[in-house]
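One chain of protein is taken out of this complex; the other chains stay put.
Chain IDs A, B and C follow the sequence of writing; residue 1 opens each chain.
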Amino acid sequence: MGSTFGQLFRIHTFGESHGGGVGVVIDGCPPRIEISQEEIQHDLDRRKPGQSEITTPRKEADQAEILSGVFEGKTIGSPISILVRNKDARPEAYSEMKEKYRPSHADYTYDAKFGIRNHEGGGRSSARETIGRVAAAAIAKKVLTAQFADDLEIVAYVKTVRDIEAEVDSDSVTLADVESNIVRTGDPAAAEKMIELIKEMRADGNSVGGTIECVIRNCPVGLGMPVFDRLEADLAKAMLSLPATKGFEVGSGFAGTQLTGRDHNDPFRMEGDRVRTASNRSGGVQGGISNGENIIFRVAFKPTATIMTAQDTVSTEKEDTELTGRGRHDPCVLPRAVPIVEAMSALVLCDHALRQRAQCGEG
Amino acid sequence: MGSTFGQLFRIHTFGESHGGGVGVVIDGCPPRIEISQEEIQHDLDRRKPGQSEITTPRKEADQAEILSGVFEGKTIGSPISILVRNKDARPEAYSEMKEKYRPSHADYTYDAKFGIRNHEGGGRSSARETIGRVAAAAIAKKVLTAQFADDLEIVAYVKTVRDIEAEVDSDSVTLADVESNIVRTGDPAAAEKMIELIKEMRADGNSVGGTIECVIRNCPVGLGMPVFDRLEADLAKAMLSLPATKGFEVGSGFAGTQLTGRDHNDPFRMEGDRVRTASNRSGGVQGGISNGENIIFRVAFKPTATIMTAQDTVSTEKEDTELTGRGRHDPCVLPRAVPIVEAMSALVLCDHALRQRAQCGEG
Amino acid sequence: MGSTFGQLFRIHTFGESHGGGVGVVIDGCPPRIEISQEEIQHDLDRRKPGQSEITTPRKEADQAEILSGVFEGKTIGSPISILVRNKDARPEAYSEMKEKYRPSHADYTYDAKFGIRNHEGGGRSSARETIGRVAAAAIAKKVLTAQFADDLEIVAYVKTVRDIEAEVDSDSVTLADVESNIVRTGDPAAAEKMIELIKEMRADGNSVGGTIECVIRNCPVGLGMPVFDRLEADLAKAMLSLPATKGFEVGSGFAGTQLTGRDHNDPFRMEGDRVRTASNRSGGVQGGISNGENIIFRVAFKPTATIMTAQDTVSTEKEDTELTGRGRHDPCVLPRAVPIVEAMSALVLCDHALRQRAQCGEG
Partner (left out) sequence: MGSTFGQLFRIHTFGESHGGGVGVVIDGCPPRIEISQEEIQHDLDRRKPGQSEITTPRKEADQAEILSGVFEGKTIGSPISILVRNKDARPEAYSEMKEKYRPSHADYTYDAKFGIRNHEGGGRSSARETIGRVAAAAIAKKVLTAQFADDLEIVAYVKTVRDIEAEVDSDSVTLADVESNIVRTGDPAAAEKMIELIKEMRADGNSVGGTIECVIRNCPVGLGMPVFDRLEADLAKAMLSLPATKGFEVGSGFAGTQLTGRDHNDPFRMEGDRVRTASNRSGGVQGGISNGENIIFRVAFKPTATIMTAQDTVSTEKEDTELTGRGRHDPCVLPRAVPIVEAMSALVLCDHALRQRAQCGEG
């Protein structure tokens, strides 16, 4: 049950790092949405390993095959199943991990929970699982723009790498800006420093974390449900369901606790016939429901747990021991996490758009 | 669908601020759990309004009635329904809110979404809704201690009010420490300053926010599911589903992004026959699953949106206007939010404990 | 989890025969639907005990109170909670049932499953639980006619009582026809015989069963989902979830197995611009989806398990013993089951209408 996300645009991911492959089944997708293998591949390519000098050198083409649910280029309302084969598996690199738990990885807790574990490449806890999410989101975005908001924009970008902070204007930053540099930030000056820091960390066998900011522009008013399934609650869950995440904040976030109500509130004002807010400390969501302003949130990613240094740990035999990281890895997960943050945002929005249509009709 | 929380220990809350009442239906509760009206009432009393000089003066006894699911003092496995009547309703205080949207409240978005709104006391968006959560959590805690971890402790406390930070030892802080002061922090020195600040804000017709930290001690190893329903993802959703929240972080959180992997990782070590970590930057959760260390997280609450000052806003007729806050309100939501944060934690843990038992058995 | 029905128009019932009351929480109801306490009461009155000389003499006004979700006569999109108090409880009549399992009742299995049981009036297994379903369905019908099919008709009627079969024209039978006789069939001649048989059974301390047929006219084309949530599958589940049911068949049903394909198929033909079928052995559903023809199905109800005769049984102490039925009961459940069958039909249709709108839009 833990591999399902969404209520109406519902995705089920499957697959481990090593094995037959990874993928997703999407149930509840509206029919007659045009989608091509290429569109899905385009998004997967932004996520795939080996795409730049600051990511893992694992070589995976991550070639997607649509197994079902699409006929003559259009969705038919049946489950859409997408499979990506694992190719560049190197299980032998993980033999030591079979007997020792990698610190701050899922090895120990998986063993403790299930009494069994696929140790190769982290098994189910591998970030390869997110392939299914990205593939599904490629379709979610098509649904959103085809049926709910043709001008919808979801743009995520690296906001900080450790203490290097990018200056990015969330009102105007574009996907092209983000894709213009391999670290995927919107600030060319910061990009250089970030890349340098990441390379330095890799050279040192170390790793680094940071934050990703995401802005959603032109989101329809009215998405999100009162009480539990507030839009920001579902976004928080979506983001914290990503590997290596430690925090989420929307709008003013933690910094907003430093303001008084008088300074924090967003006054309403009319702009033509549209209700707007003069400021946006709410981050585009009020009472759990989108208000039409930009939705802005930030996600904290810890430094990559795999490091090339000897660390204290314990064995599966429950004895103290040491382990030095091996295998291919990203010294900083942020550049490849950017498209995944966008993907999870699209999945949340698409799900809530369908929920809104179900309950409240189309207008 | 938005008023349901949990997969197996499943709660459905209902009710608006003004009207017949608020409450909850709990489905999936294990049978033969001893529970009394008094135990539920005890928790509700920590949440109720009017309990101290820094909370809203609204007078509500919040008297709970168990309508079903309990027989001769024990749960019977049937849905447990609990009702709390609304007593001290003053709909007349909200007449102006009928025609004007309160800034940073849910008034506008509810109207935009549903095309209709119960404007009295905020209707469904009122924090009175959390009564159902607290009542359900009183039972969840009984289930957890009776069947999964008799020494489980969930302690939340105010960590900051605006810029005043409490020094609290999360390993040792007790419920009694927290209840010893009306602001519900674990640091007597900070408590006084916090109370003073809140009173000052109220006197000024203003409001203030802050953060709550929560520690869960003696949580069983193995709770949480890989991928989407990671324990921290469900906690994040639980917390962000509370009114006025803007952020969530677990373990090292946002600050953890300032460390390198070498400093951030938690080395494993044996302690007797128990696998422990030497540090706890993971915050008790690895790979989405509890590892037996303390689970620690923080939640950001914005300053209360209702302030006693004239603010710019718009009318339901879509014209610019002004509104001055009225009605009874909390100048700072944190003291009353403390038991609610604990409640949501208990609901998440109980749900995952049942999920763990379903899939993996009891041992 | 077993007390929830529906995916989008989702109801949660609660309550036992004796105790605080029974009721329902409806989540996902569209906003702005006009609904009054009287409309709900009207439907509950058709279900309530003591309404005629062939039903149980238990006196319950079954007065419904809407606790939430309705404001100024309209739904607001929040959970609608409805409560009916238990009044005429006579727990003393059940003292013997505390120690002995009533044959063909749920006493033994509830005890075996939960290790505890509210023995008063059957507790959760009492047909009083269906009050919540009927109340919810009153609203579901309003949603359906307001938003999906203003000429929708759902008419159920007693088709057989033991071997007495009613002649009813499913194309034309009306609610008024059914309500014109206390046994609720559409055939006046059969009604008399049925009533006579039921009275005879009661006089003998015995009981009798039969079948209810239900026709849904003017159902929109396209309701139902491929594969698991086929419309007839959800109807089957809905009907078999009612107490005392033993079978369900749609269209040609079991009798259809006597035909060959050539005789069984329903040829299509155009009627104006509408696709119709020349016959309707499919029963209005093809491939799990409504085709616009009348949906017709039948439900088998066993004879009431409570009889006024000594029967062999066992005690909770696991010893052979005897038990003679006591308490008030219906010698035949069919007359009061008619509105419940209609109610469950409405719930299934409303849920699928919302699901259809979510996935496929409104047109």
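Worth pointing out:
In the analysis below, a residue touches a chain if its C-beta (ideal position, glycine included) is under 8 Å from a C-beta of that chain, and two chains touch if they have at least 3 such contacts.
Predicted model only: the values in this text are computed from it and were never measured.
Residue in contact with the omitted chain (choice from C:P31, C:G77, C:G251 or C:P339): C:G251. Check C:S81, C:S282 or C:S345 against the missing chain and you find that the one touching it is C:S282. Across C:S36, C:Q63, C:N206 or C:N294, the residue that sits in touch with the chain not pictured is C:N206. Mapped onto chain B, contacts with the missing chain fall at residues 8, 28-31, 77-78, 147, 226, 354-355, 357-362. Residues 1-5, 7, 13, 101, 103-110, 112-115, 124-125, 129, 160, 162-163, 201, 206-211, 221-222, 224-230, 232-241, 243, 245-254, 256-262, 264-270, 273, 275, 277-278, 281-283, 286-292, 300-307, 309, 311-314, 318-320, 355-356, 360 of chain C touch the missing chain (whole complex, contact as defined above). Of the residues in chain A, those that touch the hidden partner chain are 1-4, 8, 10, 12-16, 19-23, 25, 27-28, 31-32, 65-69, 71, 74-81, 83, 113-118, 123-124.
Here is the rule we use: only the chains that are shown with their structure count from here on.
Between chain A and chain B, the centres computed from C-alpha atoms are 26 Å apart. Among all residues of chain B, those that touch two or more other chains are 1-4, 13, 113-115, 124.
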